[in-house]
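Omission of a single protein chain aside, the complex is shown with its protein chains in their original locations.
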Amino acid sequence: MVNVAQLLVNILITGSLYALMAVGLTMIYRILRFANFAHAELITFGAYVAYSLNKLGFSLYSSLLFAFFAAGALAIAFDYTVFKPLRDRGADAISLMIASIGAGLVVRHVLQEIYGAQIASYTLSLKSYEIFGARISQVQMGIIIFAVAAILAFHLILTRTKLGKAMRATSDNPTLAMASGVSVDRVILATWFLGGGIAGVAGVFRAADTRLIPTLGWEVLLPVFAVVLLGGIGSFYGAIVAAYIIAIAENVGVLILASLGLHTGYRPAIAFLILILVLIFRPQGIFGTRLGGERE
Amino acid sequence: MSTLLSYLVDTLIFINIFAILALSLNLEVGVTRLMNFGKVAFFAIGAYSSALVTLAGYPFWLGLLCGIVIAGITGFLVSIPALRLREDYLAIATIAFGEIIRLFLLNERWLTRGPIGLRGIPRPLKDVPMDYQTFYLLFSFAFLVVVFLFLHRVISSPFGRVLKAIREDELVAQSLGKNTFRFKAQAFVLGSSIASIAGSLFAHYLTFISPDMFMPTVTFAVWTMVVVGGRGNALGVVAGAALIQFMERTTRIMKDIADIGVEPVNLRMVLLGLLLILFIMYRPQGIFMEKKYEV
Partner (left out) sequence: MGILELKEVTKSFGGVVALNRVSLEVEEGEITALLGPNGSGKSTLINVVSGVYPPDSGRIFFSGKEITSLSPHEIANLGIIRTFQVPRVFKNLSVIENMLVAAREQRGESLATTLFRWRDVRAQEEENIRKALEILEFLEIEHMKNEYAGNLSGGQQKLLALGRALMAEPKLLLLDEPVAGVAPPLARKIFEKILELRSKGLSFLIIEHNVDVLMDFAGFVYVLHRGEIVAKGKPEEILESKQVLEVYFGE
């Protein structure tokens, strides 16, 4: 019999992580108009920074802030060294994407060189609680709490601050935003930093919940793209909703797979399938608007 | 044969195999501008089809043919929805497709033996009266020559010209009466079938294959060959394959020769990533440019 409470908990955890990882990716995709494959390494880098601090004696939770800043800084570094120069040369979306694949490869394997390819883990409390028959670890509670806090914080930034409004304007219509006096460069910087930082923290949580390896970010990147596209490129709220939809699809899907006698190793394929279906049938996603060019 | 010579022949064989793979990608990317990032999937289809058929007792050429047909059909089925997509969406969709194929190979253990992989893949013409590795070098080179000439004919024909026109401006090509979807689909099917040939040669050389040899990094490596070598220039792409494969094989055996202080795989991947970034930034058309058609 299915433990519904556990299922819900798992969905909350998966969805929360996806939401945190997708926010930065979706905004950059919209504003800079390219699929950033190096986003995976923002996730991984945050996790490893926390790992190093953890090994030095910091508790996992105090290293979260460092992970945030480190990943945010790496994101800005990516833009400064690779993406902005390409943008200035008028590079098209595919060129930026290819460059991001290259950048991701470099960072991933530098990390692998430093930390090794083997599994690493944090020193943390393995305490877990039981709620309505569902088991949830302390880390997992942290994930959900942080996700709610981060989503709220981001929402407030987007709606109450000047920067947030500038980000929304740039996301809707970059040319109009620029013409209206919005400092697009500042918006881009802020988006990289915030989006990257949150992804970095998500990386720490994911590594804490599973394990830390150099492909930590890469192994979730395609599902995160599925979230981005399902929610609509550039839609913050869309990404949140889509994250939980895909979490439901994955967790329920695994149950269905098992009952059908299919291998549960196909779990990632659920997100991949959603990704492909969205691209074919509704590329603008649930909440997005067409970026243009989809009409063939 | 001395180890150094053996290493050289080994590298050349891999160059032949990956040059075929790169040429197949060049047809799609360099000539037609189809952003296929799922190349490894068809490489895997060729490898596994060929391996399974020959392991069941059938001859090599039948395995090769099965791979070509399965890859071609798969390519066609993928092209129906995929070719209508915008460039970056096509890229993402094909990466996802490649991963689905890899998951299939991992999970359908009854067929592929899953993560364990397939061992003891029979070698074609194994009783040939010469050093087998040298034979395979000539064998794989023969395939490379045939593929090269075949693609040369295709690309320099009116068919190839339409592909280039589609690359340059698809709407204009349509406005001149070309059913661009049909042409793109044919290019994609051809590219997939040729990738399968490379896969078969790969499987029969290594005699052992497993799903983790068919990760997206293979696709990225082949893309690097095309980006570096020169999009639309076949010889350039072969040169690109040679360069990248030389880098690959050299870093692999480096460990045995000298201690370079870094793990070979990391050095390899960082170099690959840097090559991609540098070429996209400073020489996106690649080292060798496409030849101009003149009368």
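Chains: A and B, in written order; residue numbering restarts at 1 for each.
Convention: a contact is a pair of C-beta atoms (placed from the backbone, for glycine too) under 8 Å apart; a residue touches a chain by one contact, two chains touch by 3 or more.
The shown structure was predicted, so the numbers you read here are calculated from the model rather than taken from an experiment.
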| item | value |
| --- | --- |
| Partners of the unshown chain among those that are drawn | B |
| Contact residue for the chain not shown (choose from B:165, B:234 or B:247) | B:165 |
| Full-complex contact with the absent chain, from B:11, B:107, B:180 or B:224 | B:180 |
| Those residues of chain B which, in the complete complex, touch the missing chain | 150, 153-154, 157-159, 161-162, 164-165, 168-169, 171-180, 183, 186, 190, 290, 292-295 |
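FYI, only the chains that are shown with their structure count from here on.
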| item | value |
| --- | --- |
| Centre-of-Cα separation between chain B and chain A, whole angstrom | 31 |
| Interface residues, chain A side, partner chain B - complex | 34-35, 82, 85-86, 89, 91-95, 97-99, 101-106, 108-110, 112-113, 117, 222, 225, 229, 262-263, 265-266, 268-269, 272-273, 275-276, 279-280, 283, 293-294, 296 |
| Sites on chain B touched by chain A in the complex | 35, 81-82, 84-89, 91-93, 95-97, 99-100, 103, 106-108, 217, 220, 223, 227, 262-263, 265-266, 269-270, 272-277, 280-281, 284 |
